[in-house]
Every structure is written in C-alpha cells, then in structure tokens.
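Following: one structure in structure tokens, then a few remarks.
Apart from one protein chain that is not included, each protein chain of the complex appears where it belongs.
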Amino acid sequence: MKRILILHGPNLNLTGEREPDVYGYTTLNDIDTRLAGLARERGVEVTCLQSNHEGQLIDMLHEARTWASGALLNAGALAHYSYALRDAVAAVAYPVIEVHLSLPAARETFRSISVVAPACRALVSGFGWRSYMLALWGLLDLLEDS
Amino acid sequence: MKRILILHGPNLNLTGEREPDVYGYTTLNDIDTRLAGLARERGVEVTCLQSNHEGQLIDMLHEARTWASGALLNAGALAHYSYALRDAVAAVAYPVIEVHLSLPAARETFRSISVVAPACRALVSGFGWRSYMLALWGLLDLLEDS
Amino acid sequence: MKRILILHGPNLNLTGEREPDVYGYTTLNDIDTRLAGLARERGVEVTCLQSNHEGQLIDMLHEARTWASGALLNAGALAHYSYALRDAVAAVAYPVIEVHLSLPAARETFRSISVVAPACRALVSGFGWRSYMLALWGLLDLLEDS
Amino acid sequence: MKRILILHGPNLNLTGEREPDVYGYTTLNDIDTRLAGLARERGVEVTCLQSNHEGQLIDMLHEARTWASGALLNAGALAHYSYALRDAVAAVAYPVIEVHLSLPAARETFRSISVVAPACRALVSGFGWRSYMLALWGLLDLLEDS
Amino acid sequence: MKRILILHGPNLNLTGEREPDVYGYTTLNDIDTRLAGLARERGVEVTCLQSNHEGQLIDMLHEARTWASGALLNAGALAHYSYALRDAVAAVAYPVIEVHLSLPAARETFRSISVVAPACRALVSGFGWRSYMLALWGLLDLLEDS
Amino acid sequence: MKRILILHGPNLNLTGEREPDVYGYTTLNDIDTRLAGLARERGVEVTCLQSNHEGQLIDMLHEARTWASGALLNAGALAHYSYALRDAVAAVAYPVIEVHLSLPAARETFRSISVVAPACRALVSGFGWRSYMLALWGLLDLLEDS
Amino acid sequence: MKRILILHGPNLNLTGEREPDVYGYTTLNDIDTRLAGLARERGVEVTCLQSNHEGQLIDMLHEARTWASGALLNAGALAHYSYALRDAVAAVAYPVIEVHLSLPAARETFRSISVVAPACRALVSGFGWRSYMLALWGLLDLLEDS
Amino acid sequence: MKRILILHGPNLNLTGEREPDVYGYTTLNDIDTRLAGLARERGVEVTCLQSNHEGQLIDMLHEARTWASGALLNAGALAHYSYALRDAVAAVAYPVIEVHLSLPAARETFRSISVVAPACRALVSGFGWRSYMLALWGLLDLLEDS
Amino acid sequence: MKRILILHGPNLNLTGEREPDVYGYTTLNDIDTRLAGLARERGVEVTCLQSNHEGQLIDMLHEARTWASGALLNAGALAHYSYALRDAVAAVAYPVIEVHLSLPAARETFRSISVVAPACRALVSGFGWRSYMLALWGLLDLLEDS
Amino acid sequence: MKRILILHGPNLNLTGEREPDVYGYTTLNDIDTRLAGLARERGVEVTCLQSNHEGQLIDMLHEARTWASGALLNAGALAHYSYALRDAVAAVAYPVIEVHLSLPAARETFRSISVVAPACRALVSGFGWRSYMLALWGLLDLLEDS
Amino acid sequence: MKRILILHGPNLNLTGEREPDVYGYTTLNDIDTRLAGLARERGVEVTCLQSNHEGQLIDMLHEARTWASGALLNAGALAHYSYALRDAVAAVAYPVIEVHLSLPAARETFRSISVVAPACRALVSGFGWRSYMLALWGLLDLLEDS
Partner (left out) sequence: MKRILILHGPNLNLTGEREPDVYGYTTLNDIDTRLAGLARERGVEVTCLQSNHEGQLIDMLHEARTWASGALLNAGALAHYSYALRDAVAAVAYPVIEVHLSLPAARETFRSISVVAPACRALVSGFGWRSYMLALWGLLDLLEDS
C-alpha cells in the first residue's frame, strides 16, 4: 500500500487557535483525521508529522525516502526563506506538493515568494483545511498517471 | 442550479499542442469536457470560455456577475502584469480561483509573482489539466461551506 | 463647436456598483450625464466612451485625432503598466488629462506610479466623480489659453 | 464663514520668475489674488501662506486645526521626501488637497513619487496656476458633500 | 510559395504621422508595399497586419501556425511588458524576428528591456522603415539555411 | 547636577490629540512632567524642547554641548530621512537615545529604517509615553557606568 | 503571581565571552539573575531560557501560551530573517518585547531590519544587559495598564 | 565689485570641533577669514552665512538673487536628500559650486550621491578647508570667462 | 570610395571554434571575407579589425575618424559594461551599428542590457554571421539616405 | 595533538545519493574517512559531524571552543541566509574555512552570495569531495603559520 | 624637485573636438601646457600621459610609485566601473585627485557614482579645463601641509 508523508511546518500546531480569521477554526488534528479518511478511501496510508524545527522537517523528508510515494508540505513561513528545505525537497525522488491554508500572495509582501516552490511539483493554497484534501487528491492522481 | 465560469486566458487555446513538455498533451477541449463531467457529478453547470484578449476576459468576468456563483481563472501570462484583470476580479462579488497547468514559480523569474492572486480566493497550480479539476472541486466545497 | 473625448478604461463600467467605499455610488452613466451638462454650459460637446480593452482605448485615442480638441483619460489600472497607451497619448496632438476617481497614491504600492502620466498634460484624482468635472473645466481653460 | 488654508512650499515664492517654461509667468501673488476672488464667489475665505521651511509648513498646518475647514498644499520638492510633512497632514482632521503647478510625473524620476500624497485627500497637478483654482473648487465641493 | 507574416503592433498605424523625428515620415502602407516588393524579389509572399490589440496580435500569431514560414514582429511598446505576447511567440514553431523603427535602448529607460525578445530568433532596430527590409532579408536567409 | 536634554521632533506637539490609536492619549506636557518627576527622583534635571523644524533640533543638540550629559531624541518622521540630524547626533560628544512612542517597524515600510539610529547609543520604542521614562532611566544608568 | 518568559536566541549563551566590545562582559547567567531580582521586586516571576534553535524558540513561545503574561525576546540574528519566529510571536496572545544588547542599526546593513519586530509590542536595544532590565520594567508597566 | 555668497549648511558651525579626523581642525571662522582674504586678492567681496535650517539656506539663495554673481554651497548632509535645496539652486540664475570638506564618496554609502549636484555648476571636495579656496578661485575664473 | 570600419571585440577571434551552439561554425575570417565581398558589390571598402582590448577598440574608433563613413561594432561582452566604449562611439561623428551573432536578450540576464547601444545608430543581432551582412547593408543604405 | 572540527550542514548526509550530477558519487562517510586519513598524515585529529539543524551546527561550533584549533564548515544552503550561523562563526576564536562541493556561484542566483563567508577565514568550493581535502590542508598550513 | 603625474583616461585625447558643448573647445595639449606652466610657477614638474587602455592607466599609476609625489586622475568613463583602477589607486602611497571636465552628476544616471573616488583623496569637477588647474593647485597645497 502506498504511503504518503504529510508534513506541517512551524506554527501549524496552533491551527484552529491561532489567528482564526486567517487560518480558520479547524485544528491540525481534525485535518490529519480528514486526510486519513480520504487516504483510506483512495486505498493509501498517510503519516502526519508536525515540527517547528526546519532541521526536523528536513530529517523527515530524508527519512521518508525509503517508504514515501509522495508528500504534502506546508512549510509555513519557512517557505519564504528556507533554501535548506528547498534543497531537501530537491534531494528526494518522490513528488512534493506545497500546501497553504491561506493564500500567501494576498497577505504581507514577504509572503508573495516561496523559495521552496521551485523544487516542488505542484501547489494548492487558500482553501483552508481543504487545501490539504485537494492536494492529497491531486498527488494521488499524479502518482497514478506515472 | 449553480453555474461556474471557467475562464482560460492567452495562449491556452493551444494547450495540448504548445510546449507539451511544460503544459502536457491534453487539449483545452478535453479539459472543458472533463470539467463539464465533474460539474454534472456535483450538480452544477460550467460555462467555459477562452480568450487571448485581456479586455474580453474582463468583460466575461463582469458579465458573469449576474449568474456565476464562482469562477476558475487561468490568466496565463497576464497573471504577471495585468492589474486591470486583478481589479476585475476584485470588482465582482463571487469567489475566483487562480489556476495554472504548470507551476509558474519553478520557471522564469518573472513568473514567480502573480499580480492577480491578491484578489483571488485560492490557487491551484502544477497538476496539469488536473489543476482545473481540483480547483473546481475546491471551489464547490467553499461555496457549500458559506 | 469644440469636441472633447472622455475615455473610461477597464472596470469603470462598474462604477457605482464596484467597491463603493473606494469609488463611490455614482454610476458611469451619471458621470457622463454630468459631464455633458457641464460641457453644454461651456459651449462644447463631449463624447464619452468606455472600454475594458487596451486596444480599443488606443483605437479611440487615434480615431479622435480628426475631431477632438482634448481628452480626459481614466486609464484605470492600465495606468500602471500600459506603455502602449502612453505611446498612444504621446502620438496624438491634442492634450490629454489623466483622471482617477480615487487617489491611487494612497492605495497599494503598485498604484503609486502612472506610466501614462509622463505623456499627459495634467492630472486630477481623488475627488470621486468630481475629478472628471474639475478635469474637464481645467482642460477647457487650458484650451482657451492657447 | 468657512476658511481654507492655502499653503505654498519651498521655492514657490519665486513662481513667475523661476524657470517660467516649467512653472509659467503668473506670480504667487497673482495666484493668491485669484484664489481670494474664487473664494469670495463661493462664500468662503482663504488664508495664503508661503514658506521655504518644512518646519513652518508643519506649524501652519497644525495652527490651522482650530479654524480651517480644509487646505490646499503645494509642498514643492518636499513632496518627494518630507515624511514629517506627511505626518502633519495625517495629524490634522481637515482634508488636504495636494497641488502642483507642473506635472511632476513628466519630469525627473525622483518627482514621480509623492510621499505626502498618501495622507492627502485628492490631487491636482499640471494646470499651472489653474491647478490651485480647480483644487479649491473641488475641495469646496467635497466639503459641501460631507 | 513560402508565406511570411508581418505583424505591426500598437500605434504603428500612425507611422509617418506620429512623432516623425523618432519614427520617420514613411507610412505603414509604404512599408508594407516595399516589403511586398522585396518578397516578390525573393519569391515569397507577405501578409501584413496591424493591430493596437495585444489579443489580436496573439490571435494572428496563432492563426499563422498553419501557413507561415516565419514572421516579423514589431510589438511597439508591448515589447516592454507583454509576457502574453512572448508566450505566443514561444508557442508557435516558426521563427519570429523582433523589429523596431527606432533604437529603443537609446530612448526612455523602460524601453531598454524587451520581454518579448527572449522568445524571438533575432532582432533588427534603429534603421527606420529599413529595419523591416533587413529583417525580412535576414529571415529568408535563415529559412534557406535550415 | 547632571542635566539631560529631551528633544521632541515634528508633530509631537500634537501628542495626545493626533491619531490616539497610534500614539495614545497622554499629552506632551504630561510626558515632560513625568520625565521631570523621574529626573528629580534620580537627582538630575531635564530640559524638554519640542520643534517641528529640523534646523532647530540640530541647533538644540549643538547648544546642549556645553551643559548636557546626555539626550533623549524622538525625531518623529525625521528619523527616516534626516541625515543632517544624524550628523548632528554624531557631532556631539554626549550619548543620545532614540525614542519613539509607537513601534515604527510595525507600521508603513518607510518607517522600518531609521537613518538617525546609527549615530545613537540606544533605542526604546513602542511603550507609548513610557518609552521616554525607560529611555531616561537607561540613559542615567549608562552615564553612571561610565 | 504573573509569570514572564525571557527568551534568548542564538549565540546569546556566549554573552560575556563573545565579542565583548560589542556585547559587554556580563554573562547570560548574570543577566538572568538580575532579571530575577527585578522580577521579585515587582512581584512577578521570570522563566529564562536560551536556545540556538529557531524551532525551540518557537516551541517555547507556544508552550508559554498557558502561563505567560508577557515575554522578552532577544532573537539574536534570527531577528533578521526568521519569518517563522515572527509568525510564532503573532500567534500567541501575550505581548512580546524585542530586546538587543547592542544597537543593530549601528552595525552591518543586514541588521538594520528586524522581520520579527512587526509582530512585537515594543523594542529596547543598545543598553547592553540593561536592555533586558528596561524591557522587563516596561513590559510590566504595560501589563498593569491594560 | 562682484559679490559672492558663501553658504555653509547643517553642522558646519561645529567645523574644527566636530569629528576632526574627518573634517580637520580649522574652524568655520578661520575658513571665512581666509575666503575673505582670497576675495580681496581677487577684487571681489564674500558674504559668509551658516545655517542648520534647510529653509534658511533656501531663503539665502533666493535673497542673493539681487546681488550675488555666484555662490559656494556646502550643503552638508542635506546634499543627500534635500530636493528643495536643489530646486532653489536651479531657481537662481547665478552659478553655484558644491563644496565639501571631506570626500563624501569615500564614506558611508548614503553619501555617494548628491541630489543637489545636478543643479550645480561644479564641485570641489576632499581638500579640507582648501576645498572652499579652490572653489572660490574656480568660480571667479568661470565668471571671468563668461 | 567610402570606407567602413568593421570592429570585432573580445573573444570574437574564436568565432567558429568557441561554443558553436551559440555562435555557429563560421570563422571570423569567413565573416570578414563575406563582408569584403558584399562591400565590393556595393562599391565600398571595409577594414576589419579584431581586438580583445577595450582600449584598442577605442583607439580604432578614434583613428577611423579621419577616413570611415560608418562602422559595425560587435563589442562582445564589453557591450554590457564598457561605458568608455560607449563614450568613444558618442565621440565620433560617423554612425555606428551594434552587431551581435547571438541574441543576447535570450541568454543570461546580464546580457539583456547594452550600455553601448544608446550611443549607436541601429542594432542587428541573432542572425549569426548574417547579422554583419544585414548590418552592413543597412548602414550603407542609411549613408545613401543622408 | 591538534583537533579540527569538520561540520557538514543540511542535506549533506545525502551526499553521494542526492543529485550526483551536481555533488558527485562520493558519500559523506567516504569524505570523512579520507579527511581522517589526511589528518593522520598531518599529525592532527578530525571530528566529523553532520546536522540538518541550524541550531545544532551553532551548538557544535560553540562546543568546539574548548578543543578545536580550527574548523571546516560546509553550511549547505544555510550559507545563503543563516545570519545566526555567521554570528556563531564570528563568536568563536578559531579560524573557520567555508567549503562547498559544487561551485555555488555557477548555479541559481540565490547561491551567488554567502552570508556566512564574511565571518570565515577562507573558502574552497567546486572541487567535489576534494574541496574538503584542500581546505583541511590549507587550514593546517594557516595554523602552522601563526 | 617634486614630480606630479597627470593621467588622462579614455576618450580624453579627443578633448576639444569631441562633444564641445559638454567638454569645451580646449584641447588636451592646451591643458597639459597650462598645467606645465602652473607647475613651473609652483616649482614642481608634471608628467602628462593619456591612454584609452585601463591596463596602461594602471601600469602608469604603478610605475610612478618610484617618483611621483601625487597624481591627478581623470578616469573618464572608467570612473563608473573600473574597480581595477580603484585598486591601483589604493595600491599606491601617493595621493590621487579625481578630476572631471564636466560635472558627471548632472548627466546620465550611470555617471552619478564614481567607483574610483573612494580610493582618491579629493575631487574637482565641472570647471572644464580649469578643473585640472584647481586640482593641481590643491594637490600641491595638500602636499605642503603634510
């Protein structure tokens, strides 16, 4: 059975509590549960991890090399400066989809560029918790294509 | 029955023929047919239009004010400079989802910023023709939420 | 009798309906009617045209070469990138006054520069629909001077 | 009776004498006289002041808090760097209209941005001495609206 | 017999009348006639079109896919911002030569970069109407080489 | 007895009245009174001056050379462009502490850089009127250290 | 009893040893001891933590949500690029004061901007170890106000 | 007898005392005395003025219109941002020579551009107090030429 | 008989050998021979020179003042930074045409601007060795016109 | 016996497996073994550590203060933004040599600047695994010199 | 007897002939003769050299190390980009005065910065051929001071 890595970056552990106007009221746990449900429907398995540490996110991307068919990555604000994370995405063979709850381009200027994106395969943002669902759906379709 | 506007911008009429390495082999017609199929499944209707004219895209966004519940907009390269299109998106009440076949951030530098995005609700890019399918799905979910 | 061209650019057809906090509740029709009234008072005639198409705005500026003594141009968001429109203004002999309902400099950063302005004769902005009235008044005075 | 402050910034005392190709042959005195005439017509009073001192312009804007219904401000070259003047405009409750004799955007690059503008209500430029007349007319109309 | 598309962009319809110091006194009609003469000499046919509409220029480039062996494109001021036109040039298989009457690099700063050029094959500018003649000659030679 | 100069720059005379959301309801007089109280407690004397004139602020900094042991300087918006004020701070031997009521970095972009700061000794901002109290306290401690 | 979080970022563990010309000879331990003393005086408690890990600083800010009334944050060089830390500060409800031993604006160019500051409440820098004392004093005063 | 205006800007009153490594030990009084001596030698008269006020410098430049044959202007740090001073120089008919004691280009980056220079006739800097002597000599020669 | 200077800049001596994908297989000698042939056809003479030394290119441009009716200049990479070469072109009275084998705008970013171009009369690039032929043809036509 | 710290940053654990076109087929283990061999030859000892965590790299640099005579640092992509790492290098007394397998300047634009370099002593890059060998050799020579 | 090097850079050999509006009608020979005259008056000797070659200018600066007490350097357009020339000036012990005939800051934007200046001692520009005379006078005075 295919396994998919779901990686949540800095501050996403507070989802549902932090700035709900921007990020919504759904908690990260809810999101992970819904992703697991969708995964079951599509006959795959998801492993959901969160870390506020750039280094752990890189470690996790590396570690998954042996078992993941693909990954969803919400890098949080690291998306805007972590070239090390970008290199980690470029270093692994499986496709990575960038995900954001909000639409970063519609917020502060520094959020209008993602330095991680050039190493990713695709991007979904602005749908709140549904961004993850659509990204998972799309990733699985891409994997079936190839 | 809800109606959704699907708007394809400049050069998208050549999809399937133009630079297939970047944009894939699926034609715009195929995409529209698949969107219509998905729409039927979800009990809505889609109206698909393509134009190479910034002005017509604006006209279409305006005209749809009276009947559309939402729109998908693939602005093509206009995404990178058409502030007039951005103002048109901001001027209409219904939500607009930005869509791209490829992942612009992974291409030339000028594609790393979308000036249209700040007026949009959400964004899907990099999944090829599936970007549209995911975006439609996501838009319909957002409409059901509200 | 002198004839003046009044040219409204992209999205101005929605004036009165679109973002009324920014642009006010007066419709474009109202504005044209008031301009016609003022024109009558001053013994001139106005021809009012609106288009969301950069190309049509250029065509109209060209076409008016044979009959217009001057023009008011609200280029909308095209003011911030349409060098082709700027060249059209530079290509015609009659004076063109740039007009805006709002004060662009007080809004998003990209609105702080007008690339069309360097080819114009004068500028009025921020008075709502009255921007047009003042601009017409000023244009007629300039024409009488010369 | 409503009172309006007319504030002329650095170098405007030389109007009529200084670079007449750019600024015209009308003196500042002439302009003030014409403004007074127009004010009488509209049933208001104007107080006209000129200073080459940023600090005095700020003092005058402050002092007028107790009596002015609005102001015209030609900040001269201070428009391009005086954030202190901008803060003064933002600090007073009455509306301020930015005025220029010439069209700064059509001159040197440094004149294409006004840092004072974002705190102003509206802008008239490029009509020579008539810029003031139109601005006064427009200001009075705005005051009647509200 | 080979057919070549000659595409004239915004404001070029006024050539011969508009700013003759910059663009010369030869009309667009004269240029097209001379190009047709040169084409006859070289045993090919030219189709000459002008539009002030970005969208129509794109449509024409697309439409010529079925019959053109190459094209000359004078994009006018669109050369400096129309990424959509650039994408259209990149989308067609035949070679496109960028042409300008004047030497844009010797004029305003914004003209020193052409965003269309990277998708073109070659460039001729600054020879007035002769820019077109040289470009056509060069294009035909390139076509014979390949 | 040590004497400390307290220097308030442009628009600070309106403190308590101007944009109270940003600057609070305490007047400049209140602040000066509290500073005098704190000074008494610490056995020093303060001289409080306000000016909207860059030149007077420089004059005051110079004049205090003969008697001041240190100074607090709230340069207002001059902080963002007055290199002359910076040179004045660098020209005097006593330490100068930059003070702001609000936190400039959290406001408009132009406020994120202080050109005066590199010549200052330390900085306190964002505590409202308390910024001054803390700065005075800190300055006196620094003076005691040396 | 109110509790305050004191957070020291990268390289601050070497304070007293590292570049003493810039940062002084007082050790971090000394600083924490003095802060504890001041806290006792004011009837509050401080919890002092140091980490060279961006992720741990974020974790600590999050963890303190349940017990801290406010925090002092010396982000060290992270202040100049860690948007993730900024988001963490924005994500918690209690006020955070940015603190620096030196005056960053007076050093290398890259230190003149703090990306963390816009999410903070206030800022103290340049007083050496006293920066912390003043910041704690000020924070407690702010907490008493509200 | 020809009269020459010598204008010293902000902080120059401290010359000889302020940062003597950069500006030397000669006082402004000494400089003025030497200039007067040189003037006598050349059969002209100098009027030396110093002000820390941008506005007074402008006033003095204006006032000298009626009697000065030329001027030396050491604008101090105003040279780097005072567009109003530049306009004042451009507004007067007599030639103005920019003078600096130090060589600004060899100091901080912000000093590498003078916004006043484009309106001046010539420039002498880096010779300490001798900069003035050379500039006066050169100005008188230029005046004799014309 | 008219004489034309053909000037080849740095690295062009390796043409035909160096990066043939970019510059083609034709040698500089071949190009000079073909230019001589074309010159004979048109009844003029060409003098072909190559140098890798900016100074020699300037010397040659100067020296030709006495005999050249015009010049072709392929400045190679000097085109992107040699303001001295630009000044040399501006210093001579005869027209100079900028030539490039490749289309610089389609290569690295630094090649998108030519600092020499503003002093030239016209430009041909991207036709390989034919760029020279077309440029010579065009130059001779321009010379006949005038 | 002298001890040298060898520090490998993010993603270097994948060396030999990750993008071998760029980084070669030698594993990090191989590199460490070869460094140990070279160290033995030179009579010193190396301690080799790798981490994907910026914080751990800083911790390791700090920890080595007590025993290291020098260090090699391959900061990976952190080189391009980690000012905290730069400060750590500046905070320790022993010399640090920056090392890269590839030549960053020949890759994406963001790699052309290292923010860590200004605190380092020397730099070796582009020799693949041999970069480390040369850097170690050079470091030992530098240590012997001093 | 002291010897002074006079170094004229690219295109200065054409002085008197080239763009006389900008550079005047005096030839380089005239300038050298006048400098020799002035030198005689002051009891020193000048050696005047001109070259269009950056390398020769550097060679000459180096060569003069053994005999020159100082130098005047008119680097022409090299002033705006030749960091090698700047390094040469920094490498020699004698003082170098930068000289220009025109006032570069009043011309094209690229002339507003001299990269050579930071290594020079002083600067004279805008006095035409007299710039050299004043610079020589000033240099000799500086040499006498030290």
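Per-chain numbering from 1; labels A, B, C, D, E, F, G, H, I, J and K assigned in written order.
We take it that contacts are C-beta pairs under 8 Å (C-beta built on N, C-alpha and C of every residue); 3 or more make two chains touch, one makes a residue touch a chain.
On a predicted model such as this, the values are computed, not experimentally measured, just so you know.
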Contact set of the excluded chain (shown chains only): I, J, K
Residues of subunit I in contact with the chain not shown: 9-11, 13-14, 18-19, 51-56, 76-78, 80-81, 110
Absent chain, residues of subunit J that touch it: 97, 103, 105-106, 112-114, 117-127, 130-131, 134-135, 137-138, 141-142
Where the unshown chain meets subunit K, residue by residue: 53-56, 58-59, 62, 81-84, 86-88, 90-91, 115
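Convention: only the chains that are shown with their structure count from here on.
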Residue-number overlap at the subunit E/subunit I interface, same or different (half cut): same
Geometric centre distance via CA averages, subunit E-subunit B, whole Å: 31
Distance from the mean Cα position of subunit G to that of subunit C, given in whole angstrom: 54
Shared-contact residues (touching 2 or more other chains) in subunit D: 53-56, 81
Pairwise chain contacts under the document criterion: A-B, A-G, A-J, B-C, B-E, C-D, C-E, D-F, D-H, E-I, F-G, F-H, G-J, H-K, I-K
